[in-house]
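One protein chain omitted, others in place.
Labels run A, B and C following the written order; every chain starts at residue 1.
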Amino acid sequence: MIGLVVVSHSAKAAEGIADVAAQMGGGNARIVPAGGDEAGIGTSPDRIREGIESADDGDGVVVLVDLGSAVMNAELAIEMAADVPAVIADAPILEGTLNAAVETTSSKATLDSVVERAEDARDYRKLN
Amino acid sequence: MIGLVVVSHSAKAAEGIADVAAQMGGGNARIVPAGGDEAGIGTSPDRIREGIESADDGDGVVVLVDLGSAVMNAELAIEMAADVPAVIADAPILEGTLNAAVETTSSKATLDSVVERAEDARDYRKLN
Amino acid sequence: MADAETERDAVLDALDNVAARLADEKSYLTDLDSAIGDADHGANMQRGFGKAAEKRDEFEELDPNEVVQNVGKTLISNVGGAAGPLYGGSIMFASQELEDGITADTSVAFAETYLDKVKDRGGAEVGSKTMVDALVPAVHTYKKSIEQDDLPPLSALAKAVDAAERGVAFTVPLKALKGRASFLDWRSVGHQDPGATSTLFILEALLATAETYLDGAVERDAHAADAARRDE
Partner (left out) sequence: MADAETERDAVLDALDNVAARLADEKSYLTDLDSAIGDADHGANMQRGFGKAAEKRDEFEELDPNEVVQNVGKTLISNVGGAAGPLYGGSIMFASQELEDGITADTSVAFAETYLDKVKDRGGAEVGSKTMVDALVPAVHTYKKSIEQDDLPPLSALAKAVDAAERGVAFTVPLKALKGRASFLDWRSVGHQDPGATSTLFILEALLATAETYLDGAVERDAHAADAARRDE
């Protein structure tokens, strides 16, 4: 199953987003929060790399990010975890993680389809 | 100053998002997390109403939401807190809260301008 | 109906019956929600209506419309999920239609206002695979039976229950467009909607209550009966 890593500047936000998404995936999705850094608010390439390695079961990992430096650290982490096929989704972090979590539990899921579903969340409207 | 209320299904996610956004607003923004419900994952119209009332200093409140039922409970809460001018932004919750937090610290901020900045976050791209 | 006291008793009995029925169906509703949601709809409904039923003593002091309003409020604070604001908020809002008592006409007004509020709050239309799919046929049938066909309310309600049952069955082959199930996209097809089902159970409990308070032949629609649920 494709794994998900949630990279927010806040460790709490990453955990909370993973909690909500875990429910969307019916408890079956593999979702690892990797938020915050040693100083508190921030992101850490080492934490993200560990997240990627633990989210992967061989099928690869999609990484969801919040701000700019989360993207850069996620890229670095992906380079460091060179054995794991991992891609960053260009998606709003919470909404993208929910969509992605549902998709990972589909028997037809691929890295591409998970990224695509995550990125679909950009078009998600909340008000009628 | 216009207040912000962050309504996620996860209390942790709401708090973490508020933490990241507080930093974007240079520590000056009024941001109140109102996530989760008594059972854990969920949203509570009572909590959201309290959040709206405490975020308001007279200038009104913009509410950021995650999933469908957060929207409905936020609407109910806004009806309950009838004295507070409050609007829901149709925006990704984390990205919208960050944008909105920056805007609320502008001397020219209005309810409309804060909603608009929050909704601009729909077009925010993370990868180059 | 009759005097305010009888109306209040009827409302309180209806509340008890609805709460009891939803408690019975808790695990069934949860099973439905586990297929296309987060497996909490049974617990949500049982908890919310259970809390409301526990307030029976408090409610004895109130006018019938106030009882309904307070049931709505209690649901808002206790159901949770999407069902909380939809059921609770709409019941609370529609209770204003019962200010002058519960009659055939005010019950139609209540039903319509309730439906409008659910649609407005949730943005679902018929075909979105939600409680609206049970509600629309039920409310339309109820209104037409009373206003056009001059049926007695009990019979109109029985027809409405049949209509809701068809609505529930209708949700099975649809793709969910609203609520949590919509995240599943095509995978939601082939599953019955939990909220439409709980709407049917509530209507059935209301019908059972009405049978002890109202006279009149109960004309039901033979074709619809029991279609939705037992086939699953």
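The criterion applied here is as follows: a residue touches a chain if its C-beta (ideal position, glycine included) is under 8 Å from a C-beta of that chain, and two chains touch if they have at least 3 such contacts.
It should be emphasised that the depicted structure is a prediction, and the values quoted were computed from it without experimental measurement.
K.L.:
Considering the full assembly, with which of the depicted chains is the omitted chain in contact?
P.N.:
When the entire complex is considered, the left-out chain reaches A, B.
K.L.:
Using the touch rule from the top, list residues of subunit B that touch the missing partner.
P.N.:
23-24, 26, 98-99, 102, 106, 128
K.L.:
Where does subunit A touch the missing chain, residue by residue?
P.N.:
Interface with the chain not displayed, on the subunit A side: 37-39, 41-42, 44-46, 67-69, 72-73, 75-76.
Methods note: only the chains that are shown with their structure count from here on.
K.L.:
What is the distance, in whole Å, between the centres of subunit A and subunit C, each centre taken as the mean of its C-alpha atoms?
P.N.:
39
K.L.:
I'd like the Å distance between the centres of subunit A and subunit B, where a centre is the mean of that chain's Cα atoms.
P.N.:
Centre-to-centre distance between subunit A and subunit B: 23 Å.
K.L.:
Find every residue in subunit A that makes contact with two or more other chains and list them.
P.N.:
23, 98
K.L.:
Going through subunit C residue by residue, note those that touch at least 2 other chains and give them in order.
P.N.:
38, 122, 180
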